[in-house]
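Every protein chain of the complex appears in place save one, which is left out.
Per-chain residue numbering starts at 1, and chain names A, B and C are given in the order in which the chains are listed.
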Amino acid sequence: MANSKYEYVKSFEQPDHLLKNVYIVVRIDGRGFHKFTTKHDYNKPNDDRGLALMNRAALEVCKEFPDIIIAFGESDEYSFVFKKNCNLFERRSSKISSSIVSYFTSQFVYRWKEYFGDHELKYPPTFDSRCVLYPTDENIKDYLSWRQADTHINNLYNTCYWALVLKGNKTAVEAEETLRGTFSDEKNEMLFTKFEINYNNLPQIYRKGSVIFRKMLQETNESGVTKSKKRLVVEHIDIIGEKFWKENDILKN
Amino acid sequence: MANSKYEYVKSFEQPDHLLKNVYIVVRIDGRGFHKFTTKHDYNKPNDDRGLALMNRAALEVCKEFPDIIIAFGESDEYSFVFKKNCNLFERRSSKISSSIVSYFTSQFVYRWKEYFGDHELKYPPTFDSRCVLYPTDENIKDYLSWRQADTHINNLYNTCYWALVLKGNKTAVEAEETLRGTFSDEKNEMLFTKFEINYNNLPQIYRKGSVIFRKMLQETNESGVTKSKKRLVVEHIDIIGEKFWKENDILKN
Amino acid sequence: MANSKYEYVKSFEQPDHLLKNVYIVVRIDGRGFHKFTTKHDYNKPNDDRGLALMNRAALEVCKEFPDIIIAFGESDEYSFVFKKNCNLFERRSSKISSSIVSYFTSQFVYRWKEYFGDHELKYPPTFDSRCVLYPTDENIKDYLSWRQADTHINNLYNTCYWALVLKGNKTAVEAEETLRGTFSDEKNEMLFTKFEINYNNLPQIYRKGSVIFRKMLQETNESGVTKSKKRLVVEHIDIIGEKFWKENDILKN
Partner (left out) sequence: MANSKYEYVKSFEQPDHLLKNVYIVVRIDGRGFHKFTTKHDYNKPNDDRGLALMNRAALEVCKEFPDIIIAFGESDEYSFVFKKNCNLFERRSSKISSSIVSYFTSQFVYRWKEYFGDHELKYPPTFDSRCVLYPTDENIKDYLSWRQADTHINNLYNTCYWALVLKGNKTAVEAEETLRGTFSDEKNEMLFTKFEINYNNLPQIYRKGSVIFRKMLQETNESGVTKSKKRLVVEHIDIIGEKFWKENDILKN
């Protein structure tokens, strides 16, 4: 049974190497997570266990793939930013995108129990992924700002929506109607006056999402010697303003 | 915090719709499975639990994505063939490829215990995936023949290699040297004379791999009425010859 | 002045090999030909010199690139169909597409005088081009039918439009208004009753466009011996029906 007769089929594979010297973003997204979170009794609008599991899986991805310089997560999505001169898998798009989403999913299922305890995983979740390229520092910062602004917008909406449903005894349709066309300040006002929620006092993880990056930390060892070391951290801070970028040496590659 | 300022970054995403009216193959491959199988004490050259888990995960993928008309698996890889007129995710390459590999991985980890029992999963595995297009029936059959011929070639080699190592007390290097440049009939002969293994009597799953497809089955219900029904089956049969294709209505779409 | 320092830039080129075993269509289109034909006093709605020049340039393209099995032209566009197993320039999309459009343009300018005589070329024309892939015989025949049906629709419209303008003393705007929303039979009727034009008697080249292909011809040489020979011909015949495809052995490659 010679294989040579069939090997020509290999030549149908098409190369998909990504352009060099630009940032690569791999964004993963939960598939059907509305149903998934309902079936698994996620707290609404935010479930701390669910967010912690997402962050843990993402952190493991960042450990496994050191070319990732920053990652940003909210809800059921995560964006991983690879340095411009990354040569992982020779920059083959499918290989990068699929390895990231597979490892993330694998971690998510593997560590479910750590975060949800006896609250059993009823069926295995799916994420999809894609690669997007950003040429300049400005572009990649704007990408991350886009996601963080989106986090805020979604969270403000969801906080109102679930307040109306859970505390205001509205139906889903009524809640949607109440919120249709409202501006941010109206939503803030509604939360405060109707539900005594000061939006700005909500946990940052809900309002800002989660940022994973390597942070320069001062560490003192047993002998009392202090050294600077870069460590992967998960923080819930503003990355839209310049402060974050000035304090952290993320894009110098 | 208006998002409109940053939304331009969305336009950096590039469409990746696959050509219409051709077969789409999504092939997934284990990443670092040499280490993974060693760490998890897989039997060599073939581990029945490992193969059964791969087949189960693949079967679940075929259930979830009914546009898959046939799938073929061996070792740590699986190929899923989508019908030519498939319009899943509007034929977006990343979306198809990533959803399949994510769901497969998810099933693999989720069902580990079903197949390995108390033999714990020590760390989460990764698979990668890619899409390849095949225009004609001949091309797609040749693709599957290529994989099945490869299964045979690898399995014959691995059977010899592990016989030499496990029963012949050879080192890895010695085993490789013994096998270098040998032809199939020499390997068969060696197995038979030295290790009393009749290669052709080994389980088909090792020699032919696993084929998942929808098979027309005659089913008799409680009332004694017999009906033809298409059911997903996993078989270990020859798909290189014409017999399989004549008996099963796989490529008519 | 060593070049090695800069050669890395070569690696920014991205491969663009087209999928194998599918038909490749290169379609070229005149850029700004409304202005070009006006400035060069083309007869309206059809200029025989202009069509003859298009056909000649296309014929030369077919001679130069023997992997083209059929070409179809109308107005300022031409489609060239390459056989499925074509390996021209290793199927690199840019290379194929650009060579065809460049050679076509080159022929168009080079042979202008042959067709337009003293009617001088006032400025050099531009065409653009693209590659499109079609997997099956049915798809490629439908592609060509699409172009031929388009030829008919455009020509019927243009024949009416220019009759209204040139013979009916309508302005451009009035002619457009008169035609807006009319069906084919209404246009035919208008031509016949108002302008005594029997549309079906117009030259086939206007109504059917131009088809270039290799036709089996019986040729008798000086010694009186008759042989069958394939020759490139330009014909203005129906390619939507099955007759053309049955009589000519175009797609067997």
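Heads up, the rule we're going with is that a contact is a pair of C-beta atoms (placed from the backbone, for glycine too) under 8 Å apart; a residue touches a chain by one contact, two chains touch by 3 or more.
Treat the numbers as computed from the prediction; the structure is a model and nothing was measured.
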Per the definition of touch given earlier, which of C:S97, C:T159, C:S210 or C:N248 contacts the omitted chain? C:S97
Quick one: which of C:A52, C:V165 or C:I240 touches the chain that's been left out? C:I240
Among B:H17, B:K39, B:K167 or B:K194, which one is in touch with the chain left out? B:H17
By the document's definition of touch, the residue of C:M54, C:C86, C:C131 or C:V211 touching the omitted chain is C:C131
Even though one chain is hidden, which residues of subunit C still touch it in the full complex? 1-3, 5-10, 12-14, 16, 28, 31, 60, 93-95, 97-99, 101-111, 121, 123-134, 139, 142-143, 145-146, 149-150, 152-153, 184, 240
Interface with the unshown chain - residue positions in subunit B: 11-12, 14-15, 17, 19-21
Which residue numbers on subunit A touch the omitted chain? 19-22, 84, 133, 135-136, 139
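Methods note: only the chains that are shown with their structure count from here on.
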From the centre of subunit B, which chain's CA centre is farthest? C
Would the interface of subunit A with subunit B count as same or different, where same needs over half of all numbers used to appear in both copies? same
For subunit A and subunit C, let me know how many angstrom lie between their CA-based centres, rounded off. 51
Take the average of all CA coordinates in subunit A, do the same for subunit B, and state the distance between these two points in whole angstrom. 31
Name the residues of subunit B that each touch 2 or more other chains. 133, 139
